[in-house]
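Note that this complex is displayed minus one protein chain, with the remaining chains in position.
Chain IDs A and B follow the sequence of writing; residue 1 opens each chain.
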Amino acid sequence: MKFGVVVFPGSNCDDDMIHVLGDVMKSEVVKVWHKDTGLPGFNTSDCIVLPGGFAYGDYLRCGALAGLSPIMSAVKDFAAKGGMVVGICNGFQVLCEAGLLPGVLLANSSQKFICKNIHLKIENNETPFTRLTSKGDVLKIPIAHAEGRYYADENILGQLEMNNQVLFRYCSPTGEVADEYNPNGASRNIAGICNEGRNVFGMMPHPERASEEILGNTDGRILFESLLNHVLESA
Amino acid sequence: MKFLAEIEIMPHKELLDPQGKTVAKNLKYINIDGVEDVRIGKHIKITLEADSQDDATEKVKTACEKVLSNPIMESFHFTLSEA
Partner (left out) sequence: MQVNDVLPDLVTAKNLGLTEDEFEKIKQILGRHPNFTELSIYAVMWSEHCSYKNSIKYLKTLPRDGKKLLVAAGEENAGLIDIGDRLACAFKIESHNHPSALEPFQGAATGVGGIHRDIFTMGARPIASLNSLRFGNIETPHMQRLIKGVVSGIGHYGNCFGVPTVGGEIFFNDCYNQNILVNAMSVGIVKHGETVSATAAKPGNLVLIVGSATGKDGIHGATFASADLTEDSAEDLPAVQVGDPFQEKLLLEASLEAIAANAVDGMQDMGAAGITCSTSEMSAKAGLGMKIDLSKVPTRQKNMHAWEILLSESQERMLVVCEPGKEKILFDIYDKWDLECEIIGEVTEGPMLEFYEGNTLVAEVPAESLVLGGGAPVYDREYTSPEYLEKIKAFKTSSIPTPDDIVQTAKKVMSSPNLVSKRWIYEQYDSMVRTNTVTTNAPSDAAVSYVKGTSKAIAMTTDCNPAYVFADPFKGTMIAVSEAARNIVCSGGEPVGVTNCLNFGNPYNPEVYWQFVHAIKGMGEACRRFETPVTGGNVSFYNQSQIGNQTIPVYPTPTIGMVGILEDASNHTTLDFKNTKDIIYLLGQTQNDLGSSEYIRSIYNVEYSNCPYFNIDDEIKLHDVIKKLIKQKIVSSVHDVSDGGMLATLLESAFVNDKGFKIDTEDNIRIDVALFGESQSRAIISMSETNEARIQELLLNNNIPFTRLGVVTDGEITVNNIDFGQITDWKKTFETKIENILEHKS
């Protein structure tokens, strides 16, 4: 299995993701340039990652201009064929703007950038991205965003819930989902979702920042381990 | 009387507008060429009660000067109609 990390102009978590996937998880990982028009060398057992950062400076709307990049047509084709796509933070915003995931990320209810550790409750562990976790597990993972308030209309939210597409919700350290643990005002405390096909995943928190002992937090590793395990099992 | 103010706030013309510049460059990806310049501002609608057109104008102008725009960086203009 191979990872491709897309580099948009203004991506700034691309190196972090490559470090974790390559040096920490010991996987094969390459950079993919935003001007590329295809994804040669990738097959459906591979995974494309859209990293965090400020693609195109987050100008106009975060993710909007990156969604127009040539590489995004290739990513859409790749996802349509069943390839796995993961968007973290700005990558999640790009996936929503590009129509690969439903909903949108709005400015935090505090109207401020927030960088801190938060807690996530696992809502669905039957996806390639969460398969090694258990439903109800709590992970401590940092957020760092100004626009992370997940929003979709009631219809879409209903569908997401019905199809079990909600992967993570903001919660207390003990797993209680309540307003006071919602750092950005996200609808129904949603921190991460997947598509109906369960091959496109987006989340606002940064698991790659919680994957090394020296950083004092390894809660994020289980998500990358899940992806690797999924490919191993389905091979 | 009820009025509707439609306010447009724009970065001063001589200031760099990084957002506008970046959007202009990216329009090529959807095959729009010939774009010379893009500048991005804000559009604000305010519905308010006021005694007269003049009173409403005064209130909106004060709001623009004190809060809605930053005079160091932005200019504003608005239209007022009876709502």
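Here is the rule we use: contacts are C-beta pairs under 8 Å (C-beta built on N, C-alpha and C of every residue); 3 or more make two chains touch, one makes a residue touch a chain.
Owing to the predicted nature of the structure, the values given are computational and were not obtained by experimental measurement.
When the whole complex is considered, the residue among A:Met25, A:Ala144, A:Val177 or A:Val231 that touches the unshown chain is A:Ala144.
The residue touching the chain not shown here, chosen from A:His119, A:Arg169, A:Arg209 or A:His230, is A:Arg209.
Of the options A:Gly4, A:Gly53, A:Pro128 or A:Gly192, the residue whose C-beta touches the omitted chain is A:Gly53. The residue touching the chain not shown here, chosen from A:Met25, A:Ile114 or A:Leu132, is A:Ile114. Annotation for subunit B: contacts to the undisplayed chain at residues 11-12, 14-18, 21-22, 25, 70, 72-73. Where subunit A meets the omitted chain, the residues involved are 9-10, 12-13, 15-16, 19-20, 23, 52-54, 56-59, 112-117, 142, 144, 146, 206, 208-209, 212, 214-217.
Criterion: only the chains that are shown with their structure count from here on.
Distance between chain centres (mean CA atoms), subunit A to subunit B: 35 Å.
Within the complex formed with subunit B, the subunit A residues making contact are 56-57, 59-60, 65, 68-70. Residues of subunit B touching subunit A in their complex: 18-19, 22-23, 26, 29-30, 40.
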